[in-house]
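Can you keep this structure in mind? I'll have questions shortly.
Note that one protein chain of the assembly has been removed; the remaining protein chains are unaltered in position.
We call the chains A, B and C, going by the order they appear; numbering starts again at 1 in every chain.
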């Protein structure tokens, strides 16, 4: 029996528990997309974006391909064409439809994909309940992986539909505007960390992606970390200080991107008659200076930090600081789908604490996404899940307001190219001690 | 009173007749799109293609903008944003959504666009019935124009959805495969024309687009015209004779396009294991060598004619030959949506006749699309309808299997860039006498 | 004996005359490029431009390939690699170096190309003097063609080096600024032409390109032609009247180009502190409002004519008007290399005359470049000279200040795509009578 399987069995011996979790995660995908029309679910507004219905089908294909087709001898695929249409990037799983052309497919329709989801869900239910132990030992970790995979796509669904709506002059909304919890950004404090020879990376029984392993030693110099993410108000001072016009703050690639793309502010910000507004999943609304800044690229995060005379933390610094904290915060489950100012008051004289390390906004780190020392990708096609992307991307930490609660942890490594802006990403400052 | 208005009044004095025609043409748009899902209606598979729902809205916007908003004092626009979204290319009608981004709009939904159509149709019905004579004199010709405009978009809807379906690996169909009238291509005969000083262009009371006017003199040398369009079987011999590999038959731009695009056959043709098939609006089916070849560019039509030792006719030659013929043929109303071999037999010893001049396939001519001598574009925004496209396009004549019957006539000038292939376009050979 | 050969023999029976002409034309290429450094001669500033040294080699390759290699049995090619490097577009002459990469070739050097020219010239001299009559009958028309070909490239050398210099912030000059003959533009008059059934196209013994044949009938409506080309001052009023901001004057493709390219004025014009200047082959100098406007595209010429309430003449109108005029004017031989205001005064009360039909600026016509009725391309590889470009280009007439004198005639058809601006092209207005 493999070590991975053992790990899983220890905390989920009961197939029934697994099934409940499967159904809960799957259900959440349907809840999140319930307000979307068939047309909404078919649009690809840029190559990085996938249509909602593609996400719904692809996550289903994952269970079909890596579990049912392998471990359920009687399983018949729903539609053989789906292997081509809904494979994202698994070379080992055969040829696939080009990513940039996902928005050209009117069929299968949203209805057919719903039927596909039902078909696979029903078969999975039977399989999970009745799987012989040998198959289950191999399948259970893949089921767990498939659920975390579906959660990642839940976040992508929200990121992507926000972009789809944003390019529409009608500015549609996913949901009615929420009564805004405006909150006030707490003052910016600095917390000190001693550094030295530390350990980061995942250890233990609980689920983690392969890219979080193995746990390993890192030497850190002493450093300080800001008590909260940079706020919109702070970022506005960077804009007003001509931050987007002054090359001295920018990486060379970043500056070239600023010029080519005509960036003047974070994605989704706009200014009319001196009034800033932001586009959100509940429509366009007035900029709240107390909220964490969001939808900045790594280039912008880095430039802001230089303008502020600080720097971004490395992912090791971030993880060491986050290690002991509860993974609580403003996640997708709160249905805000937007970062909020921290409303928790701090009594005068109290020690400053790290706030909003989890939820609200992903935090860009200074660390390129590379394998940890002695990293080994998982065996088989799922080995392509993470490893092959370890180049030219930057690590983000902590999850955002569109990340499912329960999906995040201190060791979790998210990653995007340095120019990506449709991610719910902000930043937290660091400095040398 | 303008001459155009006078022309119209003569044959449609009765508002009721106009209303019946309005309702019939509008209804046909809805019939043609009845089988399409909301997702089908939202896709833009290449910049030249527009989503079905866009066509349905744009033709409605035409009536709203050029008739209701101008002549109906009480009219309130359905949605002010639609002026931006559904203006195609009328600079005088204000700014507009970029053409290549029509496929990024999930909203307004198909349902909302249906409501828009209903709203405008109902208002138009009231307006047409009750319009004071002065307004009607100006509006009636615009109504006529709007109906011909809607018919053009009916053809575009069919052309465009065919392309949308063709890029989908699932190869969806608009309708069930028809019992195929296979027919046999009649032998290719040649008809002689004396040329000399002839007249072409529209004259008289009936509707015509401004680009068909004025009627004017042209000198023609004597020429011969083929009795029918080139068939798929004949075109296949060009392919098998390495037509796509031999630059000597091609215009320089055409050859560059062949190389860049990797053209090996007409659009929608494919060859597997030596068997040719074509993609149609009723799915992929075996190539019928007796059908007129379709979905070739001007470059291919021209190259074929050179390979055959012939040439394409000029538009004047075509029009002189077509002038006396009835405008009957295989049009959209037959619901084949595909060119057919001419099934009408010819008795032995009979004089050869011109066949299929109308319907089946548009016929590329050797004539660039330029204004006729003393051409004047219509006044106002509708003056942008034709005139501003008179550059770098080639004229096609005769209509196709997706053209509404009653929309075509001998003087009708269609036009597309020489590289366009999603048009239902074929060719008829000519030669000097 | 072919008719072409006969034609030639009639006026050039003497080989010696041919040789003198060969040497004179070849010498002119060397004179024109004498001031250029090796670096100047190697640059390709855009895909349409070729390096000077490439022109010098290509015209030499023409004689080597179409005459020496075919008719001189003892000839050995100078360098076998040159067939690949210096073939421009003759598919029948084998594969060739991509046009857009001509500027990547540092070798062969300017020196080697000079040696190549000497080698071919010396061999040609021997061949022309000693050619047996049978070979000569075939070769002589090709020699004549080769000389006209070299003259065309002399104009291209000047057009191209002007563009090369224009992209250099140092603004180099081909020659010292000339004492400017400023002249004053004569008043704009209109000359009337009756039209009717006319004939255009080349006829007779003298040399003409195949695209000028055959002479044929055309029907023309009565028209007026302006007495001189549009001046810079007149064009300036179009600019100041927001001509580049008003879509109503522009063809659709033209307007798209204006927006994409940011055109605000003709190529080489710039405005600093309200003062317009133009870049010339003798450096940047102040705009002379009396000179014919130059370096406009067909789109601009057409838009100007619409702004002025006129139109461009067709090529048939132009040719009929030019037919009887002497082919005199400001050509390359005057070494101005820039259009000039017509200095010839007109006495009060005199009949207006057509001025500057030849030289100064090529005149865009309203005619797409298509084959004349019954056109036959020349046999063999030289058949690719003209015919395969007869698509998506517009005809220009009359020659310019960089055209060799003696190269132009009333029937001469030049052609460029409607967006081309590095041609020395202006316009003359026409209108319906």
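Note that contacts are C-beta pairs under 8 Å (C-beta built on N, C-alpha and C of every residue); 3 or more make two chains touch, one makes a residue touch a chain.
Predicted, not measured: the structure shown is a model, and the values here were computed from it.
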item	value
Touched by the hidden chain, restricted to displayed chains	A, C
Omitted-chain contact residue, chosen from A:248, A:272 or A:350	A:248
Contact with the hidden chain (one of C:69, C:109, C:277 or C:334)	C:109
Option touching the unshown chain, where C:42, C:330 or C:367 are the choices	C:42
Interface with the undisplayed chain - residues on chain A	89, 91-92, 197, 216-219, 221, 247-248, 250-255, 298-299, 302, 366-368, 370-371, 373-374, 388-392, 418, 432
Chain C, residues in touch with the chain not shown (by the definition above)	37-43, 45, 53, 81, 84-85, 97, 101, 103-110, 164-165, 167-170, 172
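As a convention for this text, only the chains that are shown with their structure count from here on.
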item	value
Where chain A and chain B overlap in contact partners, by chain label	none
Whole-Å separation of chain centres (CA-atom averages), chain A against chain B	48
Centre-of-Cα separation between chain C and chain B, whole angstrom	38
Chain A, residues touching no fewer than two other chains	none
